[in-house]
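Of the protein chains in this complex, all but one are displayed in their positions.
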Amino acid sequence: MTPPTGGTIPVRILLFARYAELLGRDHLDVALAVPASVADAVAHVRALPGGEVLPARPLCAVNHAHAPLEAVLHAGDELALLPPLAGG
Amino acid sequence: MTPPTGGTIPVRILLFARYAELLGRDHLDVALAVPASVADAVAHVRALPGGEVLPARPLCAVNHAHAPLEAVLHAGDELALLPPLAGG
Amino acid sequence: MPHLSHEPLDLGQLVASVTRADRGGIATFLGLVRDHHGGRAVAALEYSAYEPMAEAESARIVAEAEARWPCEVVLVHRLGALRIGDAAVAVVAASAHRDAAFLACRYVIEEVKARVPIWKRETYADGTVDWVDPTRAVAPPPLQGA
Partner (left out) sequence: MPHLSHEPLDLGQLVASVTRADRGGIATFLGLVRDHHGGRAVAALEYSAYEPMAEAESARIVAEAEARWPCEVVLVHRLGALRIGDAAVAVVAASAHRDAAFLACRYVIEEVKARVPIWKRETYADGTVDWVDPTRAVAPPPLQGA
């Protein structure tokens, strides 16, 4: 894939439950260099102060649907990092 | 098995649902020559006027439990001839 | 609890009767009276039973399920005249484990249909009456507009 030249995209990252507690926040708005994958966004969060407590491969969702770490992010996407599910 | 000499046992035979309707009665008290099996009792009922409408091998119960045609009957047993079940 | 009832079945009450703080899963099955059978419109129907055996056989089925899976089971079959949509049978299985609850619930309803001496007499919209026989092939419903 040809790396794009210079652009970034805005992505909102949501944190829930234990992850929100660990990082002391429930969301952050980031600008990611394109092309940006879910894994890139996770790496961004883990590089923040305290972010290393997140697992390297958390369960993730993009725009309200489960997404693999390899999924490509687009401008305006809502990425959610989901702690282990406990419904039911 | 050595056939017994002469004795009979009293058995009550219950008829339900379609069988009761076909024979116009819901029970009959019979005396069966020993040894008597469930099959013997069924044959007895089928030999009555109108009894031939019963199947040769109906579902049967003795004393409130399912019983095979080969089961041996004892004095005072309650034998039920059960039309196809339709509960549930 | 008796396994036969001449009164309408109350699922909520049956569920409450097996709810306990250490039971995380409750599986239930309700068998309802349908408005058609073998392509004929059902107007009325009545369940009857060989009652002492139906009670005894139901108790045996429940005991079998409770021996096979860690659970408590409630089973009630309704008798008498029922209306379309009424619950004819209710099975409730409560367990610490949902797998046990589902398996026990399914086991009980299958065994009830195969073993409990209950009969159903249907009156059809055309005035005919028949004893339901699940062992007979059922005629397909008439084609719509044919």
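In order of appearance the chains are A, B and C, and numbering begins at 1 in each one.
Quick note on the criterion: contacts are C-beta pairs under 8 Å (C-beta built on N, C-alpha and C of every residue); 3 or more make two chains touch, one makes a residue touch a chain.
As the structure is a computational prediction, the values presented were derived from the model and not from experiment.
All shown chains touched by the missing chain in the whole complex, by label: A, C. Only one of the listed residues, C:F29, C:Y47, C:W69 or C:W119, touches the absent chain: C:F29.
Where subunit A meets the chain that is not shown, the touching residues are 14, 16-18, 21, 61, 64-66, 80, 82-88.
What subunit C contributes to its contact with the hidden chain is residues 10-12, 15, 19-36, 84-85, 96, 98, 101-102, 105-106, 109.
Basically, only the chains that are shown with their structure count from here on.
Between subunit A and subunit B the centroid-to-centroid distance comes to 75 Å (mean Cα coordinates, whole Å). With each centre defined as the average position of its C-alpha atoms, the distance from subunit A to subunit C rounds to 50 Å.
Averaged Cα coordinates give subunit B a centre that lies 27 Å from the centre of subunit C. The multi-chain contact residues of subunit A, meaning those touching 2 or more other chains, do not exist; every residue touches at most one other chain.
In subunit C, no position touches at least two other chains.
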